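For this depiction, one protein chain was excluded, whereas all remaining protein chains were kept in their positions.
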Amino acid sequence: ASAQTVLRLDEVAVGELDPGKASDYADSILMFNVYDTLVLPVQGGPGYAPHLAESWEADGNDFVFKLRQDVKFQSGNPLTAEDVVFSFDRMKALGQGLSFVFAKVESAEAVDAGTVRFKLSEAYSPFVASLVRLPILDKALVMENLGEGDGEMKDWGQAFLSANGAGTGAYKVVAHNPQQETVMEKNPDYFLDVADSAPDQVRLRYSLEAATVRTLIAQGEHDISSQWLPPEVLKALAGSGAQMLKETGGGAFYVKMNTAKAPLDDVNCRLALASAFDYSAGIQMVAVADGVAQGSPSTGAIPVGMFGAGETPLVRDLEAAKAHLAACQYKPEDFTLELSWIGEVPIEERFALLMQANFAEIGIKSEIRKVPWALFTELVSKPENTPHISQIFANAVTGDPDTLLFPMYHSTLKGTWQSPENLEDATVDELLVKGRTVTDPEERQATYAALNERLMEIAPTIYGYDRQSLFAASNRVKVPALTDPDKAFGLDGMGFSFRLMEMTGQ
Amino acid sequence: MTALLSLDRVSKTFTQGRHEVRAVDDVSLDVIQGECLAIVGESGSGKSTVANMILGIYPPTAGTIAFRGEALPAARTLAHRRAIQLVQQNPLSSLNPKRSIGASLRLPLDVHDLGPRAARAARVGVLLEEVGLPADYARRTPESLSGGQRQRVAIARALACQSDLVVLDEPTSALDVLVQARVLKLLNDLRKGRGLTYVFITHDLSVVRNIADRVAVFERGRLVELNPTETIFSDPHHPYTRRLIGAVPVVTADEVRLRDRLMENDNERA
Amino acid sequence: MTAPTLAIRDLTLGFRGWAGQVDVLHGISLHIMKGERVALVGESGSGKSVTARIVLGLLQQLKTARIGGLVAFEGQDLSTLSARQRHALRGTRMSMIFQDPTSSLNPVYRIGSQFHEVLKRAEPGISAADARRKAQAALADVAIPDPARALDSYSFQLSGGMNQRVMIAMALANEPSLLIADEPGTALDVTVQAQTLSLMRALVEKHHTSVLFISHNLGVVREFADRVYVIYKGRIVEHGRSADLFADPRHPYTRALLSAVPRITGGGIPEIDDVSESYFAPMVVHEGCGEPGEVG
Amino acid sequence: MKRTLFILLRNPLSALGLFLVALVVLSAVFADFIAPFPTHAGAVVDFANFNKPPEWPYVFGTDLVGRDLFSRILYAYRISLLLGVVVLVVAVPIGVTIGLVAGYLGGWTEYVLMRITDVFLSIPPLVLAMSMMGLLQPTLTNGMLAVTAMWWPWYTRLVYNLARSEKEEGYVLAAEVIGASKAHVIFREILPNCVPSIVTKMTLDLGFVILIASSLSFLGLGVQPPTPDLGSMVADGAKYLPDSWWLTVFPGLAILVAVFGFNLVGDALRDVLGTGQ
Partner (left out) sequence: MPPVVRLLAKRLGTSLLVLVGVSMLIFAIARIIPGDPARIALGPNASVEQVAQMRERLHLDDALPVQYAYFVRDVFRGDLGISLYTNRPVTTDIAQFLPATLELILVAGLMMVLIGLPLGVIAARYRGRWADHAIRLITLLGVSAPSFVWAVILMLCFAYFLPLFPIAGRIADSYAIAPVTGFLTIDTLLAGNLSAFANAAWHIVLPAFALALSGIGQAARLTRSNMVETYDKPYIEMAQSYGFAEGRIARRWAFRPSLIPSLTIIGLDFAAMLGNAFLVEAVFAWPGLSRYGVAVILRKDLNAIVGTVLIISAMFLIVNIVVDLLIALINPRIRHSQRAG
């Protein structure tokens, strides 16, 4: 073989290697490459395809999966049903990361070496989708490396797994420093074919500054940026010849209004703000080049591509805004809105300023307040402390609208960072529950469409834009999953499957 | 005769790394109210150390110091401070380089609340003039004064306190003879006028002869002779005293004769 | 005739400040021949120390000082020498004993290492051990009882007189051709003073060192100096051989000075008049004591 | 006064410093009249003109929402100067007093005071500020309070060491012998001799205070947008380097000019104070 090819990319914050604790984007990249899941989203379309599982069927509320027989862990151990059960049990036991998506799953059991049965407590249609968040661990290896802890399973291998991989994935962990970088190398014994052109070594770096990434890419010392670069930096990189990778769907930028606090407890007032917001200026603000932006026009509460998404983009309507405001029980001169933005997300400051200017046009005064994330999570726990306006980026962790909308709008879950609206609406609750129990895709489509309509009507949120993640990349790498819509996965982070990338050697 | 101040078997030892320095060794002496007691002796014989102990700058290693019959505590009261004053040997460092001469002189007036507030500035001027400096030197900084000028400021400051006992550590050694004469005169007048008591540390035996009532002679930390001035100069007992007098540089023939006579005696006895 | 070791002609000095210029020296002239001991006496603040500092070239670097006139060392006009050349003279050919011994020694270095530094001026490669040996001998010469301890001490650990003797020993150590002694005896007891004076005298005789001796102790001056200059408020008022001058003081200021000296024979503190106008009377030069190259 | 000016103007560097300080103070005071776009200090967005490099009429360029940087910098001087001055005016006397007292008195007082100082010093400023934020409302005043809380121990340490050495000087002894009160010795005798170091440190600190304020704004304490703040402008702009360089460079230069000027004046002031009155 010729010289090793190295792919270098970066992500914010630290990389969490333990799949039981993985929650953010960096963790997902690690997880999707070091571990495999039973199913994978279908590329370029809806639905889920077999991966570690050969096939599956629903049995009442339960699901039964048949495993592939030819899969070996990186350690050389063969994959069995026991490993799947162990992985599930560990996820539940730790109760961290994204384990909540399995709230409706009671247990997993090995029917035989190649068959697993998941028992659900009630009908839960997004279950198969949620399996993309259940990476399968090498039970034998983990058991050999249990750390100190109480009980039979001691620490469930947490100490070991925070620094080592124990998966079947196409890439093996060589070195891991959660604040600096994770180095991975191609797994030669991967159960699927991996093209020779896929990178031999991958260095996932953490917490690089925007200016550093900008410089490194320009000097050819870095390959793919994170999606968190400010639009201006992406613009500059695009201008100097970098390619733009794009990941669509799964999330949106929401401007949330505290419905428990005057004057936003009056729906007319909320509608006035939603109409006054300048949607196209918002898109322009995150635009990188013509037709390339970190967002696409919003059509409503549900991002385009998911069940129930609307069709017509939202536009600003000042006349309507004034009409709504006139119908509102509060007079604009009597209140000042508090517009908060999360200190860690600078682009929100600009949106706050945009809103301040927009709202001023219909006579509403406002103040801007910068709130660090830690403080924000605390403020939202009480409606009276929650600012009038909060700005949130949210996404569906499994690609299913349920994981996006249920935590935001169900009245039992109000007062979290996802639900600073403190919404309490019976119709919404009802539709949310229906959406997760019906299984037929058409029925789900109809349910979420109704939900979307209701959410437009009562306007707890200004639906800012549908999120598109943009990554600047050097020309040394080709990433079909992030450039060709027909190869795209409808799941954040899955596009970073390194085995599907090609190093072009330039 | 009442002892204003009495030292009782006072010693002071400094430790300095490996060395131990016995600076003052078992010294007892009384200072009588209204007198001028001169302390002479070789350099390094512990004179300044005695002065510093009297002032309470550091405590004696052994022995006690009593003032008006009461043992002086390690921490002096304001009254003690006022009652005993010091003119330091090193005039430059005893004046704060960042404060004007006037401010330094005014300090004792303010501390002990001497005289009406409004008159203090004028008093500072008078003090300066008393030691032969123009009153407008009050605005100067110590750096722009010559050595003798600084010394006079230090004397003026000690006198400003109107204390009972003044310890003068070589107060005139940096002065020219004219100013010295004037300062000595002033010191003498004040002593008579106010009934002050002086401990006058000096090397200048001619000065001692003319101002002191009694003389204490130190050698290597020990008190070797303590006698009235007359006795010291007419019939010195201790050989060291005689050697001292014999070494005095003089300006007149009379003096040379006196010196020679004493030296002869010394040779005879030896 | 060889040039005098030091010749000063019409030296003036003023300090410039925000309040204008203050004149300190009003044109003084003096000279010192090789091996000669010359005293400069006068009241405190009359400009003795500044004269010494000008000779060493120390005041020249002060921005506020305005200096005029001529200072020649061994026939060379100091102002024509480069800074480097002037620098080379200090500590080797001329050295000075400072008036305020305690503050003139660096408080953060032991005496020993300061002494070493001084010795290095004459003998740059001198080893620490050699320097220490030399320094001990030098300190013993000035009657410091325990030279080893003194060398290990800091200046604030020694008495004023000890510091002064350290200064004297340092100044003599390199056998300079011009020694400026600014009140070298003030802090010394008379026995030690006499001892150091005789040491200085011996050295002067041996090496033909010239000495500028600044003092207001007229007794010391009488015993030590060959010639005396009396200075009053920045002007030389009288100049003559010591014996002549003490026997026959002619200028009113000199007379006042002499009469103010307390006598060990007693007689009380002399009465002195207030400053008199007559102190500004013209300079008196005793016979045979004219400045070289001058008529008179 | 006359003398102070004499000293300040004698030296070209001090004169330059005086000029710069005057420039900064005047632009802060008269921002309303000088700024080409006075409204841009507030919540204005102009997406037609955002992120523009310096060009007429935006001499320093525009920021990411289209506001004139030059105008914003003028207004930012107001806050920054206020903050810097207030913090130093509060923190320095506290720190200096504690340092003097500890250094001069020694013994138990020294022990207790210096250990408290150690505790404050050794807690990173950010932690201190964050905890403040937990207790207080995020206002400018509280921001100042937070910065003050992290500032004083530095002066304590500095002055403590100075006082320990000044204490051994003869003039301290002289004052004690006269019977001067401890307060007098500390504040009238020792303090003036520490002033040069304090002034040097203070003028150096003025810039740091402006910058620390930016990390406070980052935490949500202190100046809130849209009010302009030099520190935040620099910190936020740094992300857009090297392309949108004007976002960092001009506010950075603005800080530089102010700090530079104050330091030059500080130097000169030290000379004045150094020679005493």
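List of remarks:
So that you can tell them apart, the chains are marked A, B, C and D in the order they are listed, and the count of residues begins at 1 in each.
Methods note: contacts are C-beta pairs under 8 Å (C-beta built on N, C-alpha and C of every residue); 3 or more make two chains touch, one makes a residue touch a chain.
Note that the coordinates shown come from a computational prediction; the quantities given were computed from them, not determined experimentally.
From the options B:113, B:129, B:143 or B:230, the residue with contact to the unseen chain in the full assembly is B:143.
Touch with the chain omitted from the figure is made, among A:46, A:76 or A:95, by A:95.
Among D:22, D:89 or D:119, the one in contact with the hidden chain is D:119.
Contact with the omitted chain, checked across D:52, D:188 or D:270, is made by D:270.
Interface residues of subunit D facing the missing partner chain: 13, 106-107, 111, 115, 118-119, 121-128, 130-131, 133-135, 154, 157-158, 161-162, 164-165, 167-168, 196-197, 200-201, 204, 207-208, 211, 234-235, 238, 241-242, 248, 252, 255-256, 259-260, 263-264, 267, 270, 274.
Interface with the hidden chain, as seen from subunit A, comprises residues 6, 8, 13-14, 16, 18, 21, 23-24, 95-100, 103, 158-159, 162-163, 177-180, 203, 205, 207-209, 211-212, 215-216, 218-219, 221, 344, 372-375, 377-379, 381, 397, 403, 407, 413, 416-418. For subunit C, the residues touching the chain absent from view are 53, 56, 58, 63, 87-92, 95-96, 98, 100, 103-109, 117-118, 121, 154, 156-157, 167, 170.
Here is the rule we use: only the chains that are shown with their structure count from here on.
By number of C-beta pairs in contact, chains B-C lead all other pairings.
In this assembly, A is the chain whose CA centroid lies farthest from the centroid of subunit C.
Nearest to the common centre of all protein CA atoms is the CA centroid of chain D. Subunit A and subunit C have centres, each the mean of its CA atoms, that are 89 Å apart. Chain geometry summary: the mean Cα position of subunit A and that of subunit D are 43 Å apart.
Shown for subunit C are the residues that touch two or more other chains, of which there are none. Along subunit D, no residue makes contact with two or more other chains.
Of all residues in subunit C, only 15, 41-46, 49, 99-100, 102-103, 145-146, 149, 152-153, 157-162, 164-165, 183, 186-194, 216-220, 222-224, 246, 256-258, 260-272 touch subunit B in the complex they form. Residue ranges of subunit B in contact with subunit D, taken from their complex: 55, 57, 76, 78, 81-82, 85-86, 88, 90, 92-100, 103-104, 107-108, 111-112, 141, 143, 154, 157, 161. The residues of subunit A lying in touch with subunit D in their complex are 209-211, 214-215, 230, 232-233, 235-236, 281, 284-285, 343, 346, 349-350, 352-354, 356-357, 360, 366-372, 375.
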